[in-house]
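One structure, pasted below without further comment.
Every protein chain but one is kept in place in this view of the complex.
All chains are identified by letter, namely A and B, in their written order; residue positions are counted from 1 within each chain.
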Amino acid sequence: MCLAIPGKILSINALDDTFRTGKVSFGGIQKEVNLCMVPDVVIGDYVLVHVGVAIGKVDEEEANKVFNYLKDMGEVAELVESKEEKIY
Amino acid sequence: MPQNSRVQLQCPMPKFDFDVITLGHGSGGLLTHRLLKSGVFDILKNDVLDQQHDGAVVEMHGKMAFSTDSYVISPIFFPGGNIGDLAVNGTVNDLTMCGAIPQYLSLAFIIEEGFEMKAFWEILVSIKNAATIAGVSIVTGDTKVVEKGKGDKIYINTSGVGLVHPKALIHHNNIEVGDQIIVSGNIASHGMAIMSLREGLEFETNIISDTVSLKSTVIKLIETFGSDIHFMRDPTRGGVASVLNEIAELTQLGFYLEHKSLPIDEQVDAACEMLGLDPLYVANEGLFLAVVKKEIAQPFLTALQNDPIGKNAAIIGEVTNDNKGKVIMKSSIGGKRMVTYLTGEQLPRIC
Partner (left out) sequence: MKYLNEYRDPALVEDFIKEIHRITTKPWTLMEICGGQTHSLVKNGILEMLPTNITMVHGPGCPVCVTSISVIDEAIFLAEQPNIILCSFGDMLRVPGSKISLLEAKAKGADIRILYSPLEAVQLAKQNPNKQVVFFAVGFETTAPANALSVVHADRLKLNNYSILASHVLVPPAMEAILSDKDNLIDAFLAAGHVCTIMGMEEYYPVAEKYHCPIVVTGFEPVDLLQGILMAVQQLEKGEYKVENQYIRYVQREGNAVAQKTIQQVFEVGDRIWRGIGNIPQSGYEVNDRYKEFNARLKFQINIPLAAENTACISGDIMKGLKKPKQCPHFGTKCKPEHPLGAPMVSSEGSCAAYYHYAQADVESII
């Protein structure tokens, strides 16, 4: 459950806290999304949107880590192996 | 409708004595006479209609295809067209899918009392446009008016006839193992164009309906490839998945698709993601599926891609001996799943 997709903030409507909205683009389609739960976002940020409400912001650095996960694991394994070799 | 096929009719709306259609206009009496004489139907004038018989008298010699369809869509105006476009193109395309050259159409309206003349006029202009582009004549028709609440603004029925092209041999019985499945363009555009206006689900987009006449494109293909085109169908309600499931069940052959080959507009794809809809089940209008002999698949595709309505055409799969009677799809990451019949209307989800 919890169908939520990432979209890019194109504009922010500077209304008060709970009514703060922004225009968000999902691959070109645009929808007005409530932004009150992501108070720190600015135009250009990517937010995770569920039923018309942004529930989180994409952490761009963390977003890329998965692509290196296996490689990093492999490097760690090699490091451990080479340490073990030295011991022997 | 694609821009390059839109005929710009210079058609100012005639002056009418009335702004809305009333029950009296359909009663068969004076008001009906006034509606007919108002000039609103003049836009559809042709020699056959002008005979003013109860029915159209035309001459046709040869094997004939005959099709009917009713159009009840809401909203009646949507990005890329209106119910009038659908009413003409829909029946033209059904005939074309039988391998016929659509020639004559009937046109019947059921109008809800209170429907605005301005809207009716716009629909008639679209009907005229679509018929002109498709090269068909509307030769007989009918108009009824129902009480408010007994209709949904306007319903249209069109029926059509056309002679079957001598080279066409289109029937699911002709489908063989090895045949290639081709789709003529981006899928799911029409359904998502409608969805973008739907109350409670609306979104801003450039998606437009793909409604268009397939007649000239398909006749050219039949001319070139003849009976090597084994089967064709336009995947309207229920989408590509429904057509493929129907023929899989009828032929008891296996239909294998590759997700990565499905052509889809970026915004249509995004809208489906947002609402949790599967584009394979979303309605299309000016799109067709063809199942063709393997040897001609590539030249067929190239010919289609060189046609204005076919530039996004693609080979999306093939007919196999495995999983008989089923439609199987290889996902974009390589795993396989079944594509079943849809149970009822596809609904947006939060889950």
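The definition used in the following text is that a residue touches a chain if its C-beta (ideal position, glycine included) is under 8 Å from a C-beta of that chain, and two chains touch if they have at least 3 such contacts.
Just so it is clear, the structure is predicted and the values come from calculations on it, not from any experiment.
Colleague: Considering the whole complex rather than only what is displayed, give the residues of chain B touching the chain that is not shown.
Modeller: Residues touching the hidden chain, for chain B, are 199-201, 269-270, 273-276, 323, 326, 328, 330-338, 340, 343-344, 347-351.
Colleague: List every residue of chain A that touches the chain not included in the displayed model.
Modeller: 1-6, 8, 18-19, 26-27, 34, 36-39, 46, 48, 50-53, 55-60, 62-63, 65-67, 69-70, 73
Basically, only the chains that are shown with their structure count from here on.
Colleague: Mind pulling up the chain A residues that touch chain B in the complex?
Modeller: Touch residues, chain A against chain B: 1-3, 5, 26-31, 49-51.
Colleague: In the complex, go through chain B and note every residue touching chain A.
Modeller: It comes out as residues 196, 203-207, 266-267, 269-271, 273-274, 276, 349-351.
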